[in-house]
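All protein chains but one are shown at their positions in the complex.
Let's turn to chain A:
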């Protein structure tokens, strides 16, 4: 226990000392010039920034994640045996994801692996769909809408998000159910005789997920396109470019950081979404996050849940980094 305490307080302290040493080195080497951090911000605000950012980074982001990673490498034990002789680091939880229970006859744990790749694949598809929906709207808002129209559009975009996520998911469910308005309209107009099973076909899941993170796509896109000089669009048009050429070679290259930022956000959030898959997923669909949830609360196997969550997190990060690399973007650029 003593070792843990030293770790919790020692590590932040070590980080602070390292940064002070680094700052002092930069100053001596002439990399950093001008007034120092505390001179610029004053002592009170400077201290607040250091403490608040340090607390946020360490206790809210780093420590919980480290605890999860640590847990994912431990066996499932009753509380009395934690820290005891059986509490050894093991890859059992990761092995379970790939090969299933030791008593299973299957060669691979297909159920979970399939759910994992379905989640990644569907998240990619939803991200692309989201981009296709948001780009024209963001372009209109950023380049051609009047100030009054822009305000109305922003309000219309934001207002629906006052309704909470679960309620929105259930609303989709009601709308798309076999007795729902959409099926009633389809049958009333004679287009179909039988109600269409939208939820079984996962239409509800994809619609709900696309809708859930629309704003995360539209605002980065809007910001990026808004900073494009309108004269550039006009110059391209004046030089004879058709509209698609202007979008492909003037607007999109300019908006690349915003596109990357929006797509990253939507992809990460979709892959990690819980409410929409739980409420809207069809009977045959197994999204990966509900499985993680089940590890924790149905199987009461927290170490395995942690391992599953960690697998998802690392896969998503690796995937995003590979895509960014493919589009020659650095992480710094998407925050512009």
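By definition in this document, a residue touches a chain if its C-beta (ideal position, glycine included) is under 8 Å from a C-beta of that chain, and two chains touch if they have at least 3 such contacts; residues count from 1.
The definition used in the following text is that contacts and distances are computed from a predicted model.
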Exercise. Going by UniProt, what is the name of the one chain that was not included in the view, given "Formate hydrogenlyase", "Spermidine/putrescine import ATP-binding protein PotA", "NADH-quinone oxidoreductase subunit M" or "Quinol oxidase subunit 4"?
Worked result: "Spermidine/putrescine import ATP-binding protein PotA"
Seminar exercise, completed: Where A:39, A:81, A:184 or A:232 are the choices, the one touching the absent chain is A:232
For this session: Quick one: say which of A:36, A:64 or A:242 touches the chain that got left out.
Result: A:242
For this session: Since one chain isn't shown, list which residues of chain A touch it in the complete complex.
Result: 229, 231-232, 234-242, 245, 250, 253-254
